[in-house]
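Heads up, one of the protein chains got dropped from this complex, but the rest are sitting where they should.
Per-chain residue numbering starts at 1, and chain names A, B and C are given in the order in which the chains are listed.
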Amino acid sequence: MPFQTKSLDVKAGKFSDYVQKHRLHWEKRQEAPKEMFKRAADVGLLGLETETVFGGLGASFSDKVELGRVISHQSMAAVFALINSQNVASRLRLSPHPKHHQMADELLNADRIGCTALTEPHAGSDFAAIKTSAVKTENGWVLNGSKAWITNAAYADTIMLYAQTNPEKGWRGIASFVIDARRTGFRRGEIYKLIGGHAIGAGEFHLEDYLAPEEDLLSPPGEAFKFAMNSINGARTYVAAMCVGMMENALELATSYAKQRQTFGTELLSHQGYRWSLSDVATQIAALSALTDKAAHLIDGGEDAVLAAAMAKKMAGEITIPAITACMQAMGAHGLREEHFLGQHLAAAKIAAFTDGSTEMMKERIGAYL
Amino acid sequence: MPFQTKSLDVKAGKFSDYVQKHRLHWEKRQEAPKEMFKRAADVGLLGLETETVFGGLGASFSDKVELGRVISHQSMAAVFALINSQNVASRLRLSPHPKHHQMADELLNADRIGCTALTEPHAGSDFAAIKTSAVKTENGWVLNGSKAWITNAAYADTIMLYAQTNPEKGWRGIASFVIDARRTGFRRGEIYKLIGGHAIGAGEFHLEDYLAPEEDLLSPPGEAFKFAMNSINGARTYVAAMCVGMMENALELATSYAKQRQTFGTELLSHQGYRWSLSDVATQIAALSALTDKAAHLIDGGEDAVLAAAMAKKMAGEITIPAITACMQAMGAHGLREEHFLGQHLAAAKIAAFTDGSTEMMKERIGAYL
Amino acid sequence: MELALKPEDEAFRQEVRDFIAEHLTEDLRTNAAIQASVRTDPETAGTWARRLGEKGWLAYNWPKEMGGPGWNVLQRYIFESECAAVGAPLINSMGYRMIGPLIAKFGTEEQKNFYLPRITRHDDSWCQGYSEPGAGSDLASLQTRAVSDGDDYIINGTKIWTTGAHYANRCFCLVRTSTEGKKQEGITFVLIDMDTPGIEVQPILMLSGDHELNQVFFDNVRIPKSNRIGEENQGWTVAKYLLEFERGGVSYTPGLKASLSSIREIANIERSDTGERLIDEADFKQALAKLEVEVMAAEFTEKKQMTDLARGKNPGAKSSITKLLGSEVGQRVAELKMKAVAHYALPFMPESRVPGNNVEFPGPQYALTTTAAYLNGRASTIYAGSSEVQRTILAKQVLEL
Partner (left out) sequence: MELALKPEDEAFRQEVRDFIAEHLTEDLRTNAAIQASVRTDPETAGTWARRLGEKGWLAYNWPKEMGGPGWNVLQRYIFESECAAVGAPLINSMGYRMIGPLIAKFGTEEQKNFYLPRITRHDDSWCQGYSEPGAGSDLASLQTRAVSDGDDYIINGTKIWTTGAHYANRCFCLVRTSTEGKKQEGITFVLIDMDTPGIEVQPILMLSGDHELNQVFFDNVRIPKSNRIGEENQGWTVAKYLLEFERGGVSYTPGLKASLSSIREIANIERSDTGERLIDEADFKQALAKLEVEVMAAEFTEKKQMTDLARGKNPGAKSSITKLLGSEVGQRVAELKMKAVAHYALPFMPESRVPGNNVEFPGPQYALTTTAAYLNGRASTIYAGSSEVQRTILAKQVLEL
């Protein structure tokens, strides 16, 4: 679907060019690229879903999905990190407290970097089992615990964090807080080196008697969980769209390689076998695109997108790696060259298959509808 | 593997030609072809595994597998029926009673037709649950019960039948008997019309106070079950080889069709896409052949073939239908024409996937080794 | 697995349901249920077609100016879905889907006035004379000759794989009027009445034993030139428009969704080898879920394309994607249904699928047509441009390889 937001295509193009130029370097230095956020701010992408009255673009969810797809041509990890930060910026605008709006302003400028903190070292897929505790005192909430596999953990300082206020209540006890990493009680932990995913800046951090003032309670117990569950349909949808983007890129590389080879007079890649194999990839891309578009459309309309998002995520988890390897195979040994970034796409597809509910979890979710 | 038994290739060729000439007619009249056994007797195939001293060919198990493969080019159902009868002929030679040898002689001449009777209307895969009862009296054994899905049920009159002598003992109570359908107490039941499988003559029969003299007890309780379990590895192996035969036939049809089309000057089937698709079929045939050869070799050597046979059967159950449809697809609309018998091959492949333990059961069996 | 509809669409769906409930009588439904072909028998299908025709819903894909109901894309899809869900007879759509839109585009006023109303009422049964023994996927090689003789053409040659030629009364045909220039340039599009002297129809039996296909022979068949659609030697252009229409205009997914729902019902009843309900068996459930996703993806792809069509855009080469998805997913659905009915897939009793028969099928009703439908479905990746042709089109026109 074309972008609905005015000039978002131009912004996306500019940022894509920047990512393409730097992505190999980011992988090689094996560090999350903080400067990438600065560039995203210059282009104006960190306020993607922030309302225009607050200086953002006020983009629809469909546009967010489209942005994920387009920039994933260059690097899924980069746009995944970017969207993670902008999610916090737009969420903070719903807060009645001026300090949160101040933080959101800084997120737009990349003076702050945002992230959502949900998973923990020993609670991967079972969200309700998180152990990070929030205890209410007269000075505010005291938080303790560790978070793991957190996107942007390398630099994020404005964190939408989920914690348990009452373990006996299960998911009803979970609340969300704004955590300011510049305050005492926050300690950054290990930052993972992920193949094809250094730009994600994934890693861990710890809260040690971190004191959150009362107004930093973002969603009270009960509501936080529902908010997270709603937003996960969105995440599944844009992750699937990112897979579309990577497959499109692989297909473009393979087809342009084929044409180039033809130009040099060798007929190697004019063979029908390659053409058919790539046609199948094109067909799968079309089918997955249709699913992600549909899910995005439902979410934009405020309709139930649980099934459509789960289906898109499952299909993405199953077809992306075979589709990319088919394109690599069509390029022969050239497909193995580092500069094409196809190895990183493969690795990112693997990350996509795990994040926001694994392919196996999607099967369970869809199975429940059978 | 080439035939080891002298001139068996010639016999197999003669019978194949005969089957090819009549198979469509047999399907059209929707009846099991009794005359087929007469022809098999003339050629000398009904004594395949019968020792040469008894007038048989004394062929190895590997040769039986090879015969299954070769004749399945024309009709899996026909050779399946034939092998079923010869199994009884060779088994009866182990009996010390002259009357059984007399019956075996008649089986060699197709004056009798043999079959094995195991499954029952309500005991499909669970052999130990059979209900047909055998009660010992002073005049011999009195048998009562019904058998279903029995190969050659249309005409068989010499039946190796499994019955329960003591339900409390489970599989240890099961014995096998020679049943002579010409005696009172035997009643033939419904004969199934099976797509692609009329030559199998599958159907039902009933025993109503059938009196079997003591000497017609073939394997006593306990031993019968072990004999059946051993022979099932053989059955799984030759059924897999029959699938190889059908795939080979489909591949031959598709390749010769392709060549013929080239001769007429159209380039339709010289396309690489078809060639690659058919090459994949050739590769799968080679792999399954290797498995069936190995299992046959183990059985010939008296070694444990449970796993190898189960693997061959499972692979056959999974690849045969897609391989045949790939060949059909390569032939375009011509592949759909009745005379090529490809629809019957497809149906027979479906029968193969069920008989002697379904593909799902094979998964369980292999899973136990994991 | 349905997504929400707006109130006005709900109302429309109810209207369709009411009509079907009243006019799709029990006998029609039963006759349709026991058949496995891409069409129901002509009598059953014809009756249903004429009932729809009276209501003005037969040519449901036509705009008002052509004499159709002028439905939008969603309404058409609802109509198709409702028909598929209750198992309405599969009508010979050669008239309203194929030749109708083409006459409307290329026909003379006289041709339009004569044929279009007849099509909306199902007065005729049409067949398509395209493929020949030496010209299947490579259609332009066709050799059936039409020689000019005053105001007539004299036709000689043969057409093959002609669905329904044994009961059709009219045929639209591609014939060669010139052997000069490129082979595409000497082709002309004509309409032939099937009772014209010199036509012989020979049956070709399908894998399932059903009779649906034919070979048609033309021996000095004389037709008036007024039966020509478009100019002489312009038949390829006419036909190409139709081929894209055929690829793009057919919705596969309403039928696929109905099949999946039937598989779910079966899997709730049948048991696996290990005794558990099939729907609870891990392998089966996994295969079913995979197909649910594939069908949903195909559905949204189809809907996207229908939206384009509704906006008057020619889907072009992209219609190859819907054809590939619809037909190949369809074959996988048919295969899973074979798996679901297990042993019941084996009985071969084609008579039990003939309306009015008294042959009892030895298994549940839902297994009656499963195998035959599977076998007949093999043709879906071959007709209307084989999968291989679709891939070649995609590679050439979309990937520009």
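What we mean here is this: contacts are C-beta pairs under 8 Å (C-beta built on N, C-alpha and C of every residue); 3 or more make two chains touch, one makes a residue touch a chain.
Since the model is a prediction, treat every value here as computed from it, not as a measurement.
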| item | value |
| --- | --- |
| Visible chains in contact with the missing one | A, B, C |
| Which of B:106, B:280, B:300 or B:338 contacts the chain that the document leaves out | B:280 |
| Given A:82, A:134 or A:321, the one touching the chain that is not displayed | A:321 |
| Touching the absent chain when the full complex is considered, from B:88, B:258, B:299 or B:349 | B:258 |
| Residues in subunit A touching the chain absent from view | 30, 124-125, 149, 190, 192-198, 264, 266, 268, 271, 273-274, 321, 325, 328-329, 332-333, 335-338, 342-343, 346-347, 350-351, 354, 358, 360-361, 363-364 |
| Hidden partner chain, residues of subunit C it touches | 282-283, 286 |
| Residues in subunit B touching the chain absent from view | 251, 255, 258-259, 270, 272, 274-276, 278-280, 282-283, 286-291, 293-294, 298, 303-304, 307-308, 311, 314-315, 318, 363, 366-367, 369-370 |
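The rule is simple: only the chains that are shown with their structure count from here on.
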| item | value |
| --- | --- |
| Centroid distance [mean C-alpha coordinates] between subunit B and subunit A, Å | 56 |
| Inter-chain centre distance, subunit B versus subunit C - centres from mean C-alpha coordinates, in Å | 40 |
| For subunit B, residues contacting two or more additional chains | 271, 273 |
| Sites on subunit C at which at least two other chains make contact | 388, 391 |
